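What you see is the complex with one protein chain gone and the rest in place.
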Amino acid sequence: MNDSLHLWLIPLFPFAGFLLNGVLGSRLPKWLVTTIALLTPLWSFAIVLSAARGLLGFGATLPSLPFVETCPVGWIDAGALHIGFSFVLDQLSLVMLLVVTGVGLLIHVYSVGYMAHEDGYWRFFSYMNLFMFFMTVLVLAGNALVMFIGWEGVGLASYLLIGFYFQKNSAADAGKKAFIVNRIGDFGFLIGIFLLLANFGTLTFSEIAGKLAAAPAWQGGVLTAIALCLLVGATGKSAQLPLYVWLPDAMEGPTPVSALIHAATMVTAGVYMIARTHAIFDRSPFALGIVAIVGAATALFAATIGLVQNDIKRVLAYSTISQLGYMFLGCGVAAYSAAIFHLMTHAFFKALLFLAAGSVIHALGGEQDLRKMGGLRKKIPVTFWTMTAAVFAIAGFFPFAGFFSKDAILYAAFLHGPGGKLFWFVGVVTALLTSFYMFRLWYLTFLGESRSHDVHPHESPWSMLAPLSILALLSIGGGWIGMGRFGTFLAPVVGMSASEGGSTQLEILLSIVAVAVALLGWLIADRLYRQRPESADNLAAAMPAGYKLLINKYFVDEIYGYTVVKPLLAISQYVLEWVVDVAILGGATWLLAGTAQFAGAILQRWQSGNLRSYAAWLALGAAVVLLFFLLPATLGMHVSGMGR
Amino acid sequence: MTYLNESILTIILLAPLAGAALIVILPDRGKLPAWIGLLTTLVTLGLTLHLPAHFVLSQHGFQFETSRLWIENPAIYYHVGVDGLSLWLVVLAGLLAPIGIVASWNAIQQRRKIFYALFLVQQTAMLGVFLSLDLMLYYGFWELSLVPMAILIAMYGRKDGSKAALKFFLFTFIPSAPLLVAILWLYANTGTFNFADLQILIASGGLPAGPLCWVAFAFLFAFAVKVPVFPLHGWLADTFSEAPVALAMVVAGKLGLYSMLRFHVGLFPVQARALAPWLVALAVIGLLYGACLALVQRDFWRLLAFAALSHLSLITLGIYGLTFTGWDGAIYQILNHGVVDGALFLLLGILEARYGTSQIASYGGLAAKVPQTATLFVITSLAMIGLPMLNGFVGEFLILSSTFTGVNRGWAVAATVGVILGAAYMLWLVQRLFYGPQSPLAAGKPASDLRPGELLILWPLVALMLGMGVAPSIWLATIENRTGPPTLKGSITLPQPSLSLAAPGEGQQ
Amino acid sequence: MHLILFFIFAALCLAGAVNLLLQTHPINSALSLIVVMTSLAVLYLLLGAEFLAAAQVIVYAGAVMVLFTFVIMLLNAGREERTLGSRAARVVGFPAVAAFLALLATVLLKAHGLGRAAMQEGVTSTDDLSAVLFTKLLLPFEVTSVLILIAILGAVALTRHGDGERSASK
Amino acid sequence: MAQPGIPLAWYLMLSAILFSLGVIGFLIKRNLITVFMSIELMLNAVNLSFVTFAHQWHAVKGQIFVFFVMMVAAAEAAVGLAIIIAVFRARATLAVDRIDLMKL
Partner (left out) sequence: MNPGDMLRILPEVVLTLTGVLIMLADASLPPNAPRRALGWVAALGTTLALWASLWQLSLPAGTAFYSTVETSPFTVFFHVLICGIVLVVLLLSLDSLPAESHHQGEYYALVVLGAVGMCLLTSGIELLVIFIALEISSIATYVLACYRKESGRSPEAAIKYFLLGSFATGFLLYGIALAFGATGTTQIYELSRLLPTAQNHTMVLAAMALMVVGILFKVSAAPFHVWTPDVYEGAPSPVVALMSTAPKAATFALLLRVVYEIFPTLRSSWAPLLWCVAVLSMTVGNVAALRQQNVKRMLAYSSIAHAGYLLAAFAGLGPGGIAAASFYTAAYAAMNVGIFAVVTMVGGYDDQRSMIADYRGLIYRAPLLGGLLIFFLTSLVGIPFTAGFFGKFYAFSAAVGGNAIWLALIGLLNSGLAAAYYLRLAFVTVQPAPDTESFAKVATPTVGVAVAAALLFTVGATLVLGIIPTQALQAAETGAHTLQVPAIDENPAYITVGTQQPR
């Protein structure tokens, strides 16, 4: 069929890969595992590309967007509820798909090298394919419930991949934590779905948008509630305050996983979801405000923690959280295209950062502590140069990709209503911090002298470097599309915000400020870590409280531990199990049984074995029976006598 | 074929009994009883599959019906039949039986004859409960199901079997006393035990309302203990931790929940509605309570017991939400729970058989040693905590969404919280059993992974979980063709979400 | 005349009964019982039951009580032991008997239409008695033979030493 | 006295009192044989009632009943005393209060 894109094939290929490798992988030769693992996302990518080709005007004409494909058989048909498997391809999902399958494919390739010597090679790739499957389902989803499939599914894949080294308690813990925290977010999403169902009677995004469009005056109220519930879901998946805690721990997984799931794709699902349901958010300024606040706060918050982390992957993790905060900020100021734009560029450079970090770690034989690195520039040059491109991109230097997208968000924030300036200011401060800690990482890793003597770094294999290089190119050039074009492209889906029209003088001015700030961050890092390496420690020593606060990540995990987890366990154990279950309910049962037994004991005493006692009881019984019969009769006579 | 359609239910009921008789007659030599048991249950399963294959979707009411006078006065009929409500439950019962046999294959080392014979009797009793359309016949099977169960728990209990068996028996037997009185009262006032007749007679309003209320309550109470509904779950944990795996997997839920739907809500819709808010509340409390307690259990059977409490409470919520969709979800979830719990029991039973303990703390790091077990366990756990595309989700979603849209948002939200806790305890269990460094126990015992026979039963189950998660319509279509209570029809359906009601903004305009 | 006889023998009856209770030696109790029984025989006579009066003396006072005495002698039963005994008998039994008697007394004393007994009235001849006994009540009469058979069987089975019982088997 | 003789109720009362005394005897006597005698006393009391009622109704049946009761009493005496002998042989006591091997 010419007019069919066979969207369902996009997730299906990775799923097939998952099944093949998952079921048979342990028995297949390694090369076959690799082939299956790589070919399946490649096919998906190819399909996406073929679709994109038409859209971008390169090839044959394709059906107009949005293109909807629905499975003829419904999924859940119960009573009045009809939910089908429907996939939607529009500009938004296309961009996401390109990122997901493209970056995903690159990371798969990278993993071939990175994971080459791991035991669960086949297991790793089957999980990766599973992730690709769920992620593409999430992106393509035409209704909220199908999206929820992907939503939960990527959480599952993330859980499995974080816990890949399951023999390590920390890894298993991290996986569990990720899943459960995500589930808390999913709880919000689910409630949101219920609210949608209750208020719209449908979960299909287009129908919801249509119904909203039909009621132009409908604002706030229940829509705010829906939006906030969805936001909870998004904060869970996209590691925003207050549900970000799982992401740093997720670094326990293999590095390609961190790159793919916890940097480039899955964590951006929240942003994607908000963009997808923007019709609802648009009707609730309050909810949007919350989104912006959450985003800005997270951006700043995570950046401060990132300043002092010593684990290379953790720095990147906090930077991811911070960057996701930007995206949320973008959504919060209704600049969805900007947010998606940043999402895309971020996918390039953050994947690159992680992969490069992975390469570093690979080179150092598993070392992740920044304090034990240094002087790697010469030893692993390709890694160094690609990483450098990424650092510049994330720091927001012109003309790297990050510059364009971050700038678009900051500009949109600046223009956004009363709080906009504040958001912008927070964004700029975050940019400063980002620049600082990224260069700190850069310095500590590559420059200076090696601080560890017993390692012999070596450059990574080709399979790892090739993806690095491609991503480096994208990090450099990915932003050149320009916000204007990108915004126009996405406009049919997410609309156009005021800031996305084109560049103005103000925007240029703001850009200059941003670049200046980034430069400032570099300079500070340069001063602290290149010129006077000891001064950083001095600074930390000078502000022990602050440093302690930061290095311990504001004690958030501990706070959660003491306010949520421990009380829950304690209440379950002591109040519910011991008091309610054992003492009250068990006690009640025991009491009933005990009463019966006690009564039994009393009645046994009755059986004294003494004949005369027995006779006494018989006599009593006889007297009672006699009384029983005679008394009513006597009374009756008396009464009737009275009657007479 | 017509003849078969008429007698198929009788054959289904008799098949396990025949197997039991065969086991009793033949000598107790080696695995002979187990083989006969397996064969019988497989045949029974095959027979039950006849039902969905020949179930006429377009035809309303009971199908495959047979009705014969059994006892003249009082008029008790041997009256059996299935509708959408019981159809898949029968198949489920048929499916769980071979699983139970496989679970017992190596766990039961001695006195196999008694075990398998009683197991098959239990099977008949359970099928009988699902099939009976005469209240006395139903009650007969209902009580009969207790005996083999209790005896086997007493015989094969892990530590103090007879105590647990007694607890189980009394907990379920004593509440059935009011149930019998209620049934007798109905008979005394209507002169029939026939389900359909009673449904009409009760709906007609000819019976005095006050006593009817108590009658309905007696029904409910008996079922609620059997399910169990919080706070009547006292027997559950002990039974789970003592009962042989094959029995534990059939003991909770199904019978009670089915009975609630058929005989409480089905017969007494008005009274059920009056009590529904309370039950919804209890169900949600039980859901959260079970989940919380499951978090802190040290023994995996007890953990599973409280998890079951939590899940069964969810189904109860679906039933007493009194919405059409909720019932769909509830019935579907009963099936899911059966499949998932069956697999979990089987897996944990295998672990216990190989490692000799059910203390979670003794385990750890098993995944490297028994990867297949770990994989299947994780998949089953995921199905249990309601991951989309696996079966648990569909039921959960239907129940929760119908509760949210049609019953009460607060309770629905609270119930959803319980679902999250479900993920917590299950994943924690997975982690403590399979992940982390290997425990001394795990390292010390050269235990093997799953055997072919076990795989042969587990993979189809997993496939079923997936199938039921992806294509629930296959089941839901039949489930919806059930005979609802006459008065409830039309009065309660899924509250059609209407924009005009839900969107105040539009109203203001 | 009737009145005097009634009072004398009723008093004898009661005295005998009370003495039966008060005596601690079984043989004394047995003698007291014989007093009661013979007094009752006189009362039967007063009520016109000649045959019964005779039977009472022969069967009861004679046969039955002889049996009792015989057993007392056989077992060499001595005075009653002063055992602590039963509290229930006192606490429960006596009030119960009192209530029982009181209730019966109300019934009997308030009963309507009860006649009076005079010496010459309603003497039943043995003829009348046997006429009924061997026609209308033939069956009970015959059945009594089974009863007596059983009594004999039982007495034999119980008192005969189990010579072939256990010792023989061992 | 308007009528000759005495009221039958007196006989009946005598019977009731004798019966009660028999019951009391059962309660207070400590020797199996005397306990058994108390029962005989009760039966005799009932017999008096029967004879009285027979007089009241001029019914022979009452007297025949008494006759049968006597026979039954005789049979009972035979069996009862045999049992008492058996008890004495097994336990070497006739004290009622010691016959309490089985209780609770």
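Per-chain residue numbering starts at 1, and chain names A, B, C and D are given in the order in which the chains are listed.
Throughout what follows, contacts are C-beta pairs under 8 Å (C-beta built on N, C-alpha and C of every residue); 3 or more make two chains touch, one makes a residue touch a chain.
Worth saying up front: this structure is predicted, and the values here are computed from it rather than measured.
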Open item on the list: For the chain not shown, which residue from B:161, B:290 or B:406 touches it across the whole complex?
Closed with: B:161
Task: Those residues of chain B which, in the complete complex, touch the missing chain - done: 70-74, 111, 114, 136, 139-141, 143-144, 146-147, 150-151, 154-155, 161-162, 165-166, 169-170, 173-178, 180-181, 184-185, 187-188, 210-211, 214
Task: Touching residues on chain C - with respect to the absent chain - done: 103-104, 106-108, 110-113, 135-140, 143-144, 146-147, 149-151, 153-154, 156-158, 160, 162-166, 168-169
- [ ] Could you list which residues of chain D touch the chain missing from the display?
- [x] 12, 19, 22-23, 26, 32, 35-36, 39, 42-43, 45-46, 49-50, 52-54, 56-57, 59, 61-62, 64-65, 68-69, 72, 75-76, 79-80, 82-84, 86-87, 89-91, 99, 101-103
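Criterion: only the chains that are shown with their structure count from here on.
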TODO: Between A-C and C-D, flag the pair that has more C-beta pairs in contact.
DONE: C-D
Open item on the list: Using mean CA coordinates as chain centres, what's the gap between chain B and chain C in Å?
Closed with: 70
TODO: Quick one: report the Å distance separating chain A from chain C, using the average Cα coordinate of each chain.
DONE: 100
Task: Junction residues of chain C - those touching two or more other chains - done: 85-86, 89-90, 93, 97, 100, 104
TODO: For chain B, jot down the residues that touch at least 2 other chains.
DONE: none
Open item on the list: Per the contact definition, I'd like the list of chain A residues that touch chain D in the complex.
Closed with: 604-605, 607-612, 615-616, 619
Task: Residues of chain A defined as touching chain B within the complex - done: 26, 73-81, 145, 148-149, 151-153, 156, 159-160, 163, 166-169, 171-173, 175-176, 179-180, 183-184, 186-187, 190-191, 193-195, 197-201, 211, 215, 217-222, 568-569, 571-573, 576-577, 580-581, 585-586, 589
Open item on the list: Which stretch or stretches of chain B touch chain A in the complex?
Closed with: 167, 231, 233-234, 289, 292-293, 295-296, 323-325, 328-329, 332, 365, 367-368, 371, 378, 382, 387-389, 393-394, 397-398, 400-401, 404-405, 409, 412-413, 416-417, 419-420, 423-424, 427-428, 431, 434-438, 470-473, 476-477, 480, 493-494, 496-499, 502-506, 508-509
